[in-house]
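Omission of a single protein chain aside, the complex is shown with its protein chains in their original locations.
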């Protein structure tokens, strides 16, 4: 079991490609055929696999998440950490804390159009701890 | 591959922390560095990782799921098992049937604020079969 911790700070709220960071860890692992697990150790940032080519796909997905989990819903009671906090938790549960990607021939076996996003849901991004395990 | 079946009945509909039950299974496994997979064998209850400290975060997430997948939508056709059944299936697909958490130094490598929830979507909770695999 190869494990590596990545610390990644998104430049701003939104969805950011981290495929290359994870691909680099897979190469370091030396695993030829296996699985790469990526786990984010936070509840206001998350992971998802989606379209890697057109930045507007990422932006539309972000706007969708804002629509579905808006700030300042009257029923929110968990409001102490700011208006972007409870929506961040909701978005984290709708997307993923953990993704598993097959490794074939020593590389992530993503489809042509797939990329891995770090989803930073807070207005003030912080460095996010991501554990990559390859086996 | 260490495997253990947990049978957990939530005290009521809603989101319930089961981190300790899974952490105990990880300790029993004796695995030092690896992955813990948690799988729930049901389609009207599910799993998700989210905020472990403030109970209102759990409650707000539950209310969000009720908002997004309400009972008695006029388009529901799968209604034979009661008004809470189809929303339960929807909520199960929006959250997780299966989560993977890294194991480091013999413990779940969750972030400081992360906990694992059993999401019981039915009004009448039943004992839920959860398989924990550690490797």
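For clarity, chains are labelled A and B in written order, and residue numbers in each chain start from 1.
Basically, a contact is a pair of C-beta atoms (placed from the backbone, for glycine too) under 8 Å apart; a residue touches a chain by one contact, two chains touch by 3 or more.
Not measured: the values here are computed from a predicted model.
Across the interface with the omitted chain, chain B contributes residues 1, 3, 37, 39-43, 68-69, 73, 75-78, 80, 86, 89-90, 92-94, 96-98, 100, 129, 131, 133, 135. Although one chain is not displayed, chain A still touches it through residues 33-35, 48-52, 54, 56-57, 59-61, 63-64, 67-68, 94-96, 99-102, 104, 109-114, 135.
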